[in-house]
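First up is the structure itself, then whatever we jot down about it.
Showing chain A:
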Amino acid sequence: MSVYAFYIFDRHTECIYSKHWTNQQPTNGAIPAAALTSAAATRKANQAADNAKLIFGTVFSLRRMVRQLGGQDDLFLAYRTGEYKLHYYETATQLKLVMLTDTRVGNLRTVLHQIWATLYVEYVVKSPLSPIEHPKGVGVANELFEGGLESFIVG
Partner candidate 1 sequence: MQGSDVKVVFALLIINKAGGLIYNRTFAPGLQKLDSNDYLILAGTFHGIHAISRSINPAPASPPPLPGHRKTPTTGIESVESSHFRMTCFQTSTGVKFLLFTSPEQPNTDTVVRRCYEIYGDYVIKNPFYSMEMPIRVEKFDRALGGYLVRP
Partner candidate 2 sequence: MPDLNPAQEPPLPSKDTTSIPLPPPKQFVPSLRYPSNRKSIYDRNLNRTKTSDISLASFAYLFNALITYHHAQSGSVSEIENRLNRAGYPIGIKLLDLLLYRQVAAQSSSSRNTAARPTRMIDLLQFIQGTLWRALFNRPADALEQSTTKKNEYMIIDNEPVVNTFISIPKEMSQLNCAAFVAGIIEGVCDAAGFSTDGVSAHWAGEGDEMWPGKTIYLLRFRESVIEREEALKAGG
């Protein structure tokens, strides 16, 4: 199983956390600054932000479509293309966790629930320094959460 990316969206539809893995090498904002000119870095950041918006839009529409067809208690779980699979989990507080993996992966709902319960709640919600809302992702990407997620995914 390979994990490509992980996103968290808050209830204001804002992407408050994202992380990408390519060939199991984390590249989370840790792009060597020397290797990129500032213009290229900006472009790259914009592209990443656009990507997050597209993913949110897709998930949002599918979630609505699923509710429309399956009823109010129906939950959107995942979609699969020929190249990747997107898993989705929404908490009671409308926090949305999205994970992109390869296509051979089964149901990751419990995994996403675990990430939320054991990492997000423990290290972000319970952190005394963390604000209640996280505009622009403030306070999510702290050391404990990052480290926990890293060891959880890479193993």
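In picking the candidates, the idea was that all candidates are chains of the complex that A comes from, given by their letters.
Convention: a residue touches a chain if its C-beta (ideal position, glycine included) is under 8 Å from a C-beta of that chain, and two chains touch if they have at least 3 such contacts; residues count from 1.
Computed from a prediction, not measured in an experiment: that's the story for all the values here.
The candidate touching chain A in this complex, chosen from 1 or 2, is 1.
Of all residues in chain A, those touching candidate 1 in their complex are 4-5, 20, 22-23, 51, 54-55, 57-58, 61-62, 65-66, 68-71, 74-84, 86, 100, 102, 107.
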